[in-house]
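Sharing a structure below in C-alpha cells format, with a few things to ask.
With one protein chain removed, the remaining protein chains of the complex are shown where they sit.
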C-alpha cells in the first residue's frame, strides 16, 4: 500500500520528459508522507494526452478526467473535501487550449490546489500539432507551412489571473522540481507550476533547455514588480535568452473553499416550508 | 438603407449605459461610412445578455450568436471574408466567464476584429449574479453573503494574451468612445476595447465613474512598459484611485487570416488521386 | 358550483406584478383555497409586459385558465392584451392615473403614492389592496400577508394599502374555506427542497433561465440546508467540478437549461464511463439555441435521452409539478447514487417558475438513502466486477482506500485498458448495471394515471403538459397516462395501462412530437396528436376544445 507504483505498464517513449516529472512527483509525495501527510489524502487528477497517463502510474487516489478538464475536476474535489491535497497534472494543450478558462478562473478564485503543467509545447498524443505555447513557425501536421501564431507566456497569464503561487520547473532537474512540487502543495492557495518537458519524439528540447535553464534565488517572492520582471525574462518562444526556473511569485490570500458543514445537522424542513405559506 | 436604426423596439432600462455605447457606435460607423467604408462591409456580432440586443438595434449585417461566443463567431466571419469589418459586442459575463478562451486565443492570433466589451460587472439579463469583473464582496442572487473572489483586470489579461490594441472607454463619454471605436476598427489586428457600462438597475456606477474617469494622452502607445503601468492604475475593484480611459497599447503585428483563394481555380483531382496509387 | 377564481395582474417589468400576484395567492391560500400561479415575463429588466395569473379554487388546480375573472392592470398594455379573456361578469381594476377606462374600478394609484410619499414601485401594493377590498377580504388577512411578504418599507406599504383599502368598495365577498393553508412552492424551490431532503451536499451552477431560481434559492438558504453552493465560470467547469465532487463522496447537483446542458454533454459521458453519480436538472425553455428564453417548451427530450457519446444509460425523469419535482428530484439523487450513474431531471419553465401548492405529506416519503459502500475487506477496487454491475463505493481520504476513476476504459482498479477482452468485461459489467436500472424502474410508479381510468379514450402526455391535461381529462372523463420515467423506458407499466385504450392522443409542447417518437419505438402509436410550439403553455380550455374536435371528427 505504501508503494507509489501501480501495475500499469508505462507507455511513454523512452527518454520522455514525463519520466522526470513522475520521479520528482513521487519523491515529493514520499517526502510529504514521511513528514506526516497521510497518503490517502492525496488525490491526483489528470486528463488526456501523454501527460495524463501519469494517473495510471501512481498508486494514489486519482481522477483521470477529460482532455482540458483536470483543473475543473481538481477544483470540484477540493471544494467537496478540503482535507484532501489535490494535484492536477495537465498538458499545455489541455491547460492553455481546451481548458484555459479553468486555469484562469481557478487561479482567480485561489482554489487550494496545485497545478503541474507538462509543457512540451505541442499536442503530443495526437501526433504533433501546435498548441498555445508552440514556438512561432512551428511545423506540425496541421500547419505544414508553419504556425503563424506567437506563443503565450503561461506565467504571465497565471499572473494576470491572480495566481498566488507561480513557479517554473524543468523535468530534467528532478531534485529542484521535487522541491517546487513540495512548496506548491504546501502553499495554501492556487499553485501554478509550469514544467518544461522535452518530448523526445516530436520536440527534443533537452539541449536547448540545458543550455539556458538556471535556478533563481527565492528572494522577494511577494513582489509583483520582481515577479513581472522575472516572468518576462524568457518569452517562451525560440529565443536565445536564459530561462529562469524556481518560484516567481508567492503571496497569501484567502482561499476559495466551501464552508465545512456539520455532518449530522438536522435540517428543519417544516420551518422552511412555513415561510412558503 | 442608410439609416442605422431598425424596427426593433429598444428594451434596455431607461438610463442604461448600453445606450451610450449604441450612440457612440452609430456615430463611429456613420463617420466611417462618410469616409468611404462601404456600409455593407460592416458586420456586427453579439451574444446573449442585455448588451447582446444591440444587434437588433443596428441596421447592419449581424450575427446574434450564443452567450459567450461572439468573439469565436467574429473570428469565423473574418477568416471567411477578410474584406469585412467585424465588430463583436460582448458582455463581461460572456467575455470573461463563458467565453474567455476565445478572447485570449483570438487576441493571441491577432485576428483582425474589434471587440467591444460592455462591462457592467455582472450578469445583468439573468438578474444580477457576479462575473469575473464584479467587485469583491458583491452581493448578487447567487452570493447573498458576498462573493469572495477578487475581480480580474481585463486589460491585463488582454495584454498577457498579446492583444495588439488595448483601450478602455466609458459609455457616458460618447465622443471619446466613438473615437476609440474608430481607432479600434481601423487598427489592423485584434482591437480590444473595454467599456465601463453602468447598469442602472443593478449597479449604478455613474457617479463612481464620473468622479474617477479621466482621459489619457495618446503617447508611447507601443511601449509595453508604459502600457503595463497604465493598465495597473486601476485594479478594477472598488478602490479610490483614478480610472484612465483611452488607448493603452497599440502595436503592429502580422494578422491572422486565411489566404485569399482564387475564385475559380480549377482543382486537379486526377493529379491528387494519382498520388494515391 | 365550486368556486374557482382566475386573476390576472400585469404591468411593466419592474412594476412588481409578480410579487403582487404572489401576495394575492397567499391571501387566497390563507382562506383555504387551492392555488396555481403562472408567471409570464419577457427577456428584459424594465418595461415590456409581464403578468401573473393566479388560479384560486376549491378543488386542486394544476394550471391557470384562459378566462379571467379579475383583471388587475398596472398599465395600459395589460388591459389591451388581456381584456378579451375577461369573463362576462369579470371585473377590471386598474391604475387610473395611467389607464383611461370607462368601466371597471379605477384607483388613482400614483396620486395616493405621491400623497403618502411612497414611490411608484409601491403601485403594486396599492392595486392589490384595492382588489382584495373589492372581493371582500378582511384587512387583517391582508395585513398579515403583507407583513410576511414585504421586507422593505413595510410601514409605508401598509399605509398605502390601508388607504386604498378604505377608499375602495367591497363588491363581493369571497368565502373562506375551512382548510389550512399549504406551502406555495415554485418547481425550482421544490426541486431544491427534494434534493436537499435526499442528502444534497453541493450545488454547482451557472445562471441560466429558467433554472436560475434553483441557484438563487439554494444560495439563499445554504446555511439552513447545510450545503455549499458554487457559481463557477461556465457550464463545463460546473459539471466537471460537480462530478469530481461526487467522486469525493459528496452528493452534487447541477442545474441549467438546454444550451448549458449541451455544454455538459461531454462530461455526461464521463459520468457514464467513470460511473460517478451526478444529478443534472435540465429546465427546458423554447428552443432551438437562445430561442425564446423566458418561455417554456418540451423540445429537449430527444437530446436528454441520447446526450453523450458512447453506450450508457442514464435515468431521465420528467415530473409535472412541484410535488413531483420535489419527490423525484430526491429519488433521482438517491438512484444516481445507488446506480452510480448520471441522471437528468427534465423539467421546463412552466414547472420551474410556476407556483404550486405543496403536499406536506411528501416530506416523510422522501429520505436520503445510503449508497452501496465498501465493506472494508480486502483490497479496494473502484470498479469491482459484481453480479449486478454495481461496485461498492469508497472515497479518497478514507483509510486503506485508493480510489481511481477513469474516463478511459479501465480495469477493476481503474487503470486504463485497451485490450479487447478487458474492454468487453467492463462493458458487460455496465450492461448488467443498466439491466438493474431497468428492473428498478419496474418496481416504482413510473407511470401515473389520472382522469377516468376506465375510459377507452386516453391522452398521453408528460411534464408540465400534464397540469392542464389533467383538468381536461377529468372534465371529459377520459384517461390520462403520464410516463414520469422516460429512460429506462417503463414499457411494461405503460403497456399495462394502455390495455383497453382504443383511442390514444398525445399532447406535447413541441413541434416534432418528441415523446410520440419514443412511444413509437415501443410499438405505441397515438392516433392523433396535439402539439403546441408557440412558446406558450397549454390551457385547459383550449385543450378541451381541441380534444372535443378530435373526438367528434371520428
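Just a few scattered comments:
Letters are used for the chains, namely A, B and C, taken in the order the chains are written, and counting of residues starts over at 1 for each.
The criterion applied here is as follows: a residue touches a chain if its C-beta (ideal position, glycine included) is under 8 Å from a C-beta of that chain, and two chains touch if they have at least 3 such contacts.
Please read all numbers here as calculations on a predicted model, not as lab measurements.
The hidden chain makes contact, of the residues C:51, C:312 or C:327, with C:312.
Here one chain is not drawn; of B:53, B:122, B:173 or B:212, the residue touching it is B:53. Listed by residue number, the positions of chain C touching the unshown chain are 42-43, 236, 257-259, 261-263, 265-266, 268-270, 272-274, 284, 286-295, 297, 299-300, 302-303, 305-313, 406-409, 417-418, 420-421, 423-424, 427, 431, 434, 510-512, 514, 517-518, 520-523, 533-536. By the touch rule set out above, chain B reaches the unshown chain at residues 1, 6-8, 40-41, 43, 45, 48, 53, 55-56, 59-66, 69, 72-77, 79-81, 83-84, 101-102, 104-105, 258-259, 261-262, 265, 267-274, 276-277. In the full complex, the hidden chain is touched by chain A at residues 11-14, 48, 50, 64, 66-68, 97-100, 123-127, 129-130, 132, 141-144, 201-202.
Basically, only the chains that are shown with their structure count from here on.
Averaging C-alpha coordinates per chain places the centre of chain A 31 Å away from that of chain B.
As a whole-number value, the distance joining the C-alpha centres of chain B and chain C reads 37 Å. Between chain A and chain C, the centres computed from C-alpha atoms are 41 Å apart. Annotation for chain C: residues touching 2 or more other chains are 233-234. With touch defined as above, residues shared between interfaces to two or more other chains in chain B number as follows: 97, 100, 132.
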